[in-house]
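Below is one structure, written out as structure tokens; the observations come after it.
Shown here: the complex without one of its protein chains, the others still in place.
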Amino acid sequence: MLTALFVMIGLALLLGVILGYSALKFKVEGDPLVARIDAILPQTQCGQCGYPGCKPYATAIANGEADINQCPPGGDAGVRALSDLLGVEYKPLNAEHGTPKPKALAVIDENICIGCTLCLQACPVDAILGAAKHMHTVIASECTGCELCVAPCPVDCISMEPIAESPDNWKWRYPIFEIKPVGIDQNTQQAQTQQAV
Amino acid sequence: MLQSYILILIGTVLVNNIVLVKILGLCPFMGVSKKLEASIGMAWATTFVLTIGAGTSYLISEYLLGTELFYLRTLSFIVVIAGIVQFTEMVVEKTSPVLYQVLGIYLPLITTNCAVLGIPLLNVQANHNFIESLLFGLGGSIGFSLVLILFASMRERMEAADVPVLFRGSAIAFVTAGLMSLAFMGFAGLTR
Partner (left out) sequence: MSAILNLSKLFKFKGGVHPPEHKLESTGAPILPLPLPAQLVLPLRQHVGNIPKICVEAGQHVLKGQLLAEAEGSISAAVHAPTSGSIIAIQEDLIPHPSGLPDMCITMEPDGKDQWIVHTPIDWRTADKQTLVASLRQSGIVGLGGATFPSHIKVRPDGTSGIRTLVINGAECEPYITCDDMLMRERADEIVHGIEIAHYLLGAQECLIGIEDNKPEAVAAMRAACAKSNTALQVVVVPTIYPSGDARRLINVLTGKEIPSYKRSTEVGIQCFNVATVLAMHRYFEFGEPMVSRVVTVTGNVAQPGNFEVLLGTPVTALLDAAGGVLPGTNEYIMGGPMMGFTLPSAQVPITKAANCIIAGAPDLFPQPQPAMPCIRCARCADACPVNLQPQELYWFSKSNNLEKAREYKLFDCIECGCCTYVCPSHIPLVQYYRYAKSETIAQDRAKEAADVARERNEFRLLRIEREKQERAQKHAQKTSGAKAEITDEAKKSAIAAAVERAKEQKAAVQPMNIDNLPPAVQSEIAEVDARRSEAAIQAENAMLEKVITGHDAAHPEAVEKQP
């Protein structure tokens, strides 16, 4: 009886020492999960998820505070990628946070702009070029389409224009074509209906 | 001598495949085989755990427990296996965080893999010596890896295939596993 106890305790202690040592040796710093979630998010920084940017939303998901279906710019594909990464069940996008829209870019109407810099401060990626009492303009290549600049503008000079299709960014469509129908011929069909009756 | 070792290897990999013939270790087999990279990672992890586990378990059962403390066998095996799995988890997390994330809960669940406990117990039952136990563990894990990778490859193709709606997902996976099992029955009699 005692030997059994000593054997088990000895074994447990030995394993404990080995594991404790390896825990120190193989220590992993930081939480790379947040970075991995952030890599999936589309970086629009629009705040539609309810968090002030993509990194805070990623942190919230990692902490379990937020659900994975709150990001409309990421679309369905984004939710699926998140569910794959985290191993949680897929759920459709939460309509409370907005619906996915085709990507649009902000355009400032320079005739109306008064140079108040309110949109400059609102843009999360500093995509608006300008200074106080000077013309403001959106750098189209950096605009993420988050629409955060539209509301602060006091003269309503910012409009969102969807990106037009050009031979540059045109994509081939998913092939949709007729599939050969396999049907039963008239006689068999009649016989079957007769049998059913 | 060498011939018997080769026979043990072939026997455990093909004839008495632990997943498809002995029907042990189905949990990670079904759970991890959705993605090929995860399956390969799981195969490596299970090989490591099984082989070292089989060897250590033999040493413990032979020298530490002897014939008196035979009743502590299962308990001590599980403790050792749990320790090895924990160690493996730490190494995987350090060396490949992506794999760690991809395997998720299935990495610590290697502890509860019935094959990982079953092989050492079978070793004791068959009175294998140390080399034979190691080979049995190695062979079992190679068999597990082989079938796991084959199954994962098939499941990936089935994802894209035109499966009837009712069969999609786990249903067709189980049917496929059953068919694979039937196929592996063809190896019976190979090592006679």
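Should a chain be cited, it is by its letter among A and B, assigned in written order, with residues numbered from 1 in that chain.
Heads up, the rule we're going with is that a contact is a pair of C-beta atoms (placed from the backbone, for glycine too) under 8 Å apart; a residue touches a chain by one contact, two chains touch by 3 or more.
Remember, predicted model here, so these are calculated numbers, not experimental data.
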Worksheet entry | Absent-chain contact - pick from A:109, A:126 or A:156 | A:126
Discussion item. To test your reading of the contact rule: which positions on chain B touch the chain that is missing from view?
Written reply: 156-157, 159-162
Worksheet item: Residues on chain A that touch the omitted chain in the whole complex?
Response: 38, 41-45, 53-55, 124-127, 142, 144, 165-167, 169-175, 177-180
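The working rule: only the chains that are shown with their structure count from here on.
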Worksheet item: What whole-Å value do you get for the distance between chain A and chain B if each is reduced to the mean of its CA atoms?
Response: 37
Discussion item. If we count contacts the way the header does, which residues on chain A are in touch with chain B in the complex?
Written reply: 3-4, 7-8, 11-12, 15, 18-19, 22-23, 26-28, 32-33, 36, 85, 87
Discussion item. For the complex, give me every residue of chain B touching chain A.
Written reply: 60, 64-65, 68-69, 71-72, 75-76, 79-80, 82-83, 86-87, 90-91, 93-94, 97, 101, 104-105
